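A single protein chain has been omitted from the complex, and every remaining protein chain is retained in its original position.
Showing chain A:
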Amino acid sequence: MDGILDLFLWLIFPYIALTIFVLGHAWRYMYDKFGWTSRSSQMYEGDILRWANPMFHFGILAVFLGHVMGLGIPKAWTDAVGVSEGMYHFMAISIGAIAGVFTIVGFIGLVYRRRFTKAVMGATTVMDKIMYLFLGVVILLGLMNTASQVVGEYNYREGVSIWFRSIFYFNPQPELMVGAPLSFQLHAITAIALFALWPFTRLVHVFTAPLGYVFRPYVLYRTRDAHEGSRARRRGWDKVDTIPRRR
């Protein structure tokens, strides 16, 4: 295998993507709070969305938790609490498969209504389309990987997972990905690309999931002073108020 390409794919590219992901979100939050929304299309079409959207979202939340388990938690930890490899394997495949099927069926429903409901299609941006493509490929490859585990020999917890964590330790081990099966490699690359796209898509809404709602009082008061309102700007640095257009 070409050493340079491997080095790029499993070492340089992840760090570029990570940088874009972090700085991109910071930039977007600073300059485009107004554009920070999921841009719901439920008003245009509700019948398919009603089942497809919760299916996709709850599915992908489960998939996310699965990835936290699989990629984030070292094998040694699960071994230490007495989870046998067989047990882990069974859990990962069964729950992973259910969550994956939910996600992909929901996703197909959502893409279908996006493509074939004229109003929804009309509200779809180029960035949306690119994002859907990457998201779809990532989900499909991920589901394939889960399925391959039923018969496959490859234990990702001894390869992909360690590589994934090594990125965040700043002690990367790209060689671990070189040895991974192709479908795992493709899943990882498309996912990394998706993370680089993330801040520039509607996916940003993930990071403003309103979990604080459970804890706050129902009725909120704010003084005029707490925000700009129609007040004059204070002396000093001018606020940059040119909101980038979305389309």
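Just so it is clear, contacts are C-beta pairs under 8 Å (C-beta built on N, C-alpha and C of every residue); 3 or more make two chains touch, one makes a residue touch a chain; residues count from 1.
Criterion: contacts and distances are computed from a predicted model.
UniProt protein name for the omitted subunit, picking from "Multisubunit sodium/proton antiporter, MrpF subunit", "Nitrate reductase", "3-oxoacyl-(Acyl-carrier-protein) synthase" or "ABC transporter permease"?
Of "Multisubunit sodium/proton antiporter, MrpF subunit", "Nitrate reductase", "3-oxoacyl-(Acyl-carrier-protein) synthase" or "ABC transporter permease", the absent chain's UniProt record names it "Nitrate reductase".
From the list A:F8, A:W27, A:Y44 or A:Y88, which touches the chain that is not on show?
Of the listed residues, the one touching the omitted chain is A:Y44.
Going by the contact rule already stated, which one of A:H25, A:H57, A:K129 or A:R165 would touch the omitted chain in the full complex?
Answer from the full complex: A:H57 touches the omitted chain.
Touching the hidden chain in the full complex, which residues of chain A are there? Just list them.
33-34, 36-46, 49-51, 53-54, 56-58, 118-119, 122-123, 205, 208, 210-214, 216, 218-224, 227-233, 235, 241, 243, 245
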